[in-house]
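Left out: one protein chain. Kept in place: all the others.
Let's turn to chain A:
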Amino acid sequence: MAAKRKTPVKTRNPDLIRGVGKYSRSKMYHKRGLWAIKAKNGGVFPRHDPKPKAPAAADKPPKFYPAEDVKKPLLNKRKPKPTKLRASITPGTVLILLAGRFMGKRVVFLKQLTSGLLLVTGPFKINGVPLRRVNQSYVIATSTKVDISGVNVEKFDEKYFAKEVQKKKKKSEGEFFEAEKEDKKKLPEGKKEDQKAVDATLIKSIEGVPELKAYLAARFSLKSGMKPHELVF
C-alpha cells in the first residue's frame, strides 16, 4: 500500500444528495491529478509488482474432530458502561450504609472507583469504619455534605483493595488432623498510615461543624412512626 497520509483527505467530491456527487468522472480524474501522475511516469499509470508474500505455513490436519458439529458462539463486542453515580452523591456527602458489618453507620463519601463502587471512610477514629468500598445500591445519600477539599484520594484504586494471594501449603497426613494454625492476618502498616492521612484533614473539617462528629458516631435506625417514604434524608 502507498504511504498513509497523516490526516485523511476529505472527499474531493461532495454529495449533492445521497448517491449523486457534484463532479463527473472526467472532472474527478482531473481533480485527483491522475494526469500528473501519468505524466511523471511517461504516459502510463505506474504499476508496482506485488510484494513477495511470505510462504504460508503448511496446514496440518487437526488431531481431533468433534462427533457433532460444534456451533461457534456469536461474537460479543459489548463494552459495559461505567456505573452511573446518583446525582445526590457528591464527594463529601454523608451516606448511611444499609447492609453488612457497618449497617446503619453514617460515613463520608470520598470518590467513585473505576469499578463503580464508592470509596468511603468513617472516619475511622469517629465510627470505626475504615477506608472501604461500598456499592451504591446499599447506601442512602443524605443531603449533609462535609468539606473534603483538603483530602487527597488519588492513590486509592481497585488494586489497593485487591485480596492478597495466599500461597497454598502442602500438608502431610499428620498435619491434616491438627487444628489449622492460621496466622492472624495483620493489617499492613501502610494501610494504617493511609487511613490516618485521609482522616486527619477530614476530622478537622468535621469538627468545624457543631454536632457533626456525634452525628457520624451514631448509628441510624428507624424508630416508631418514621415512614421511610416520607422521610427527607
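Heads up, the rule we're going with is that a contact is a pair of C-beta atoms (placed from the backbone, for glycine too) under 8 Å apart; a residue touches a chain by one contact, two chains touch by 3 or more; residues count from 1.
Rule of thumb we're sticking to: contacts and distances are computed from a predicted model.
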Name of the absent chain as recorded in UniProt (options "Trifunctional enzyme subunit beta, mitochondrial", "A-type voltage-gated potassium channel KCND1", "Large ribosomal subunit protein eL14 domain-containing protein" or "AP complex subunit sigma"): "Large ribosomal subunit protein eL14 domain-containing protein"
Touching residue (missing chain; options A:M28, A:I96 or A:V153): A:I96
Residue, one of A:N13, A:Q112, A:T142 or A:T201, that touches the chain absent here: A:T142
Where the unshown chain meets chain A, residue by residue: 94, 96, 106, 142-144, 211-212, 214-215, 218, 220, 230-233
